[in-house]
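Every protein chain except one is present and positioned as in the full complex.
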Amino acid sequence: MSKIKVGIVGATGYTALEVARLLTAHPQAELVAATSRADDGRSLAEIHPSLAGRCDVPIEVLDPESIAKKCDVVMCCLPHGASAETVHALVQHDVRVIDFSADFRLSSLDVYEKWYDVKHPWPERVGKTVYGMPEFFAKQIATADVVANPGCYPTSAILPLAPLVQAGLIDTDDIIIDSKSGVSGAGRSAKVATLYCETNESISAYAVGSHRHGPEINDLVGRISGKPVQTLFTPHLTPMDRGILSTIYVRRGQHSADEMMQCWRDQYASSAFVNPVDHLPATKHVAGTNFVQMTARDCGDRAVLVCAIDNLAKGASGAAIQNMNVMFGLPEVTGLR
Amino acid sequence: MSKIKVGIVGATGYTALEVARLLTAHPQAELVAATSRADDGRSLAEIHPSLAGRCDVPIEVLDPESIAKKCDVVMCCLPHGASAETVHALVQHDVRVIDFSADFRLSSLDVYEKWYDVKHPWPERVGKTVYGMPEFFAKQIATADVVANPGCYPTSAILPLAPLVQAGLIDTDDIIIDSKSGVSGAGRSAKVATLYCETNESISAYAVGSHRHGPEINDLVGRISGKPVQTLFTPHLTPMDRGILSTIYVRRGQHSADEMMQCWRDQYASSAFVNPVDHLPATKHVAGTNFVQMTARDCGDRAVLVCAIDNLAKGASGAAIQNMNVMFGLPEVTGLR
Amino acid sequence: MSKIKVGIVGATGYTALEVARLLTAHPQAELVAATSRADDGRSLAEIHPSLAGRCDVPIEVLDPESIAKKCDVVMCCLPHGASAETVHALVQHDVRVIDFSADFRLSSLDVYEKWYDVKHPWPERVGKTVYGMPEFFAKQIATADVVANPGCYPTSAILPLAPLVQAGLIDTDDIIIDSKSGVSGAGRSAKVATLYCETNESISAYAVGSHRHGPEINDLVGRISGKPVQTLFTPHLTPMDRGILSTIYVRRGQHSADEMMQCWRDQYASSAFVNPVDHLPATKHVAGTNFVQMTARDCGDRAVLVCAIDNLAKGASGAAIQNMNVMFGLPEVTGLR
Partner (left out) sequence: MSKIKVGIVGATGYTALEVARLLTAHPQAELVAATSRADDGRSLAEIHPSLAGRCDVPIEVLDPESIAKKCDVVMCCLPHGASAETVHALVQHDVRVIDFSADFRLSSLDVYEKWYDVKHPWPERVGKTVYGMPEFFAKQIATADVVANPGCYPTSAILPLAPLVQAGLIDTDDIIIDSKSGVSGAGRSAKVATLYCETNESISAYAVGSHRHGPEINDLVGRISGKPVQTLFTPHLTPMDRGILSTIYVRRGQHSADEMMQCWRDQYASSAFVNPVDHLPATKHVAGTNFVQMTARDCGDRAVLVCAIDNLAKGASGAAIQNMNVMFGLPEVTGLR
């Protein structure tokens, strides 16, 4: 089989770099094109010197038709709003797309437009695009023209919560998600707030009660489990490059953490990446990998769930490669071990 | 007035170093003695090279009588159990003591012996020692022979919670405290778990449901507010030297975050160090200081409280200096600005 | 004596924040004014939340006459070029100035204009302004209207080198300075290069052979020792907030590291801040302080000198406070312990 030809749209950021890195190790796929308005004329390795000697794809300005011709699949790493428009153009030129933005993740156009505060450029497609979590939607991903790649925080919350809600092991209206993310989640644009000396040696909560990943978590846990849930989600900026740790407080009623662990083991028995573990996971345990570690502990009438992922890998670019593998009939783990 | 003569018992650790550092800047107190079994014969600056040229107190082996003679007050930085015994001996030799251990913090001997799993060496004194939080107990601290210096996590939870519970603004039985601490809280003894490469670039929960600061928080919030409370406390190890951020989830009923802010402003109007703030506090905002920043936000039927302290300063050694100031009739802020 | 009234021009950056912080602890000086074009109408604590509750000076737009009226001394924290112009205006309105830029540090107008690639706005003053290093120039600083506050890297090189060159203990034409700085030295403007995820977990050399602090080191060591020197200076960006470590390779001829240590002890016998030490200094030993630690070791026909400072304290704002103390007849250490 000839290699899958991959393009990256929006090549400047950390998720694009991570896709490029992962592809250098992928035996069945290769990066053939990369676009970035700001860096036209340079090479990908000039923007990201860690690719020097490994990946010399030239940066071009986005032309949907031209990139669609070169590629079997395009990873679209643009911001929301801009992304939907580009995805639309790409699909019209018959290339499959994995979209890193939130534009096609939510079921409801109203919720999207309220939380993202933009008019959606391709509203008909909202609610009809598969959510790129092969642990639940592998079948639809396999044949999708567009895959909505999951948000990083949602990945760390949906994977532990959805099976427990579905199995009726926890209350659906009293779920608190306290998440801690590395700084790469904030992107690679020049802002004072993410300068080294602002975030180093410091932890802080942000977007309390107003982060856009809150509705995404509710939507997806609900969609997967068939039960509407209400969560309180608080993200924190943590002084490290990568990783998300979500500490989740749930009401357990008569159920125990042991039952939850068993529920996960059953749910993820055939999963290549999701590992229920006995120890308390640290983000370092999954750093640079597509793995997920999760555990549960009883605490009085509540249980505490702890889930660790790498925000750039399973939380973004690793998941995208996993989705690509599913889309092209490869084993999920190809290039991800 | 002649300077307060201060001794440190157990001089090897980070809290001892922080006391010594703070005393180099204190206009009315001076370090005159320091003890450490392991480092007898060396000087304090040899153990802690950051004191070179600033503090050349020799290390001696602890002799309670001798140190009591030299000092007006002793900072006892020993581990629990060992500390109570030493405090007892020091008090018998008529020197006032600020105890950094948990030995005299709790009201109940039973609770102490259950959570700390030791026989208390001075049980009669348990429940009769003032808790060293001048924001609530300044009067008793002023005349105390022994002050139980607060735990770091409890400081970050009690200061925001106690006034709100007392004022009836939040439910007392549904309080979740998710705390993130810098690594210095784990002490300065050689352990693999706190090696640089184990904790750097990683965040993890630990002692889920079993950390000893849980009962301390419950005890003190109850003692101050007059109402028993039940909290769920989860500590996290965060890749930074110093700082604690506690994110606290409470049920607010009909009350608003604004009322909580106002309650704090009233409670802490005359406090030198506790600052209700409009922004979301980061640990960096209080690093190296005795200040406390806290804020409240409405989130549906809950409120999210965020409180930042420096675990070594207001969470330990800064609080101790503040207590010492109160004990010796000095303005609380002396040497702490 | 009434307190020294201090103004800060250019209040957004890290050196300005450090001045403000140090002044909150200074018993004989107070911050009375702060200017910043970008932040007019806000307060200093809004820009720097760590000042909340400690310093509520309002930010104004710079008007040299008005600020000169309010202040006894102005700390000018503007970039080179812009700074000289402002310093000129301030001096004309009869206020003393400590200039953080490089505009008045060098002896030679030609060298300045070559390395800084600007036309100097006040050329007559170049070469006639005292260099703010009280260890060598206290007398001139005491009466100066303008003090050129030293560069951070130069401080870490001049203090160890100048006495050794003067005493003839090392060759003057074979000096290699390999310096490692924390990221705060790069300032607080939004740049991709100093984002957390770019500099964290990474060390790199920069400006090899072309950093402007090279000529400053040569100029000052020459001026102090009376002997022209030639150095090779290479700065490195190190993943930490603060601190500079300079490792300096010199030819020792017949002289030994012990003689060098003795030379320093003699030179700095009455210095409040410069400490020759036996141990190998780490930047952590001097973090947040105005202290300097330095040591020397024999290595074959060379000696290796190691000097640690805090780049924001002794390397910038601490030195400025020290200079201010000297200018106003206070003990050098006031507010710096």
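The letters A, B and C name the chains in turn, as written, and every chain counts its residues from 1.
Simple rule for what comes next: a residue touches a chain if its C-beta (ideal position, glycine included) is under 8 Å from a C-beta of that chain, and two chains touch if they have at least 3 such contacts.
Just so it is clear, the structure is predicted and the values come from calculations on it, not from any experiment.
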Residue of C:5, C:69, C:223 or C:297 in touch with the missing chain, whole complex considered | C:297
Considering the whole complex, which of A:73, A:286 or A:299 touches the chain not shown?
-> A:286
Residues from subunit C at the interface with the omitted partner, ascending = 176, 178, 180, 182, 198, 200-206, 208-209, 230, 232, 234, 236, 238-243, 245, 247, 249, 280-285, 287, 297-300, 302, 304, 306, 308
Where the missing chain touches subunit B, by residue | 14, 183-184, 188-192, 194-201, 239-241
Contacts from subunit A to the absent chain lie at residues 24-25, 49-50, 52-54, 201, 275, 277, 279, 281-282, 284-289, 291, 293, 337
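Quick note on the criterion: only the chains that are shown with their structure count from here on.
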Compare the CA centroid of subunit B with every other chain's and tell me the farthest one.
-> A
Intercentroid distance (Cα basis), subunit C paired with subunit B, Å | 36
Quick one: which residues in subunit A touch 2 or more of the other chains?
-> 198, 200-201, 239-241
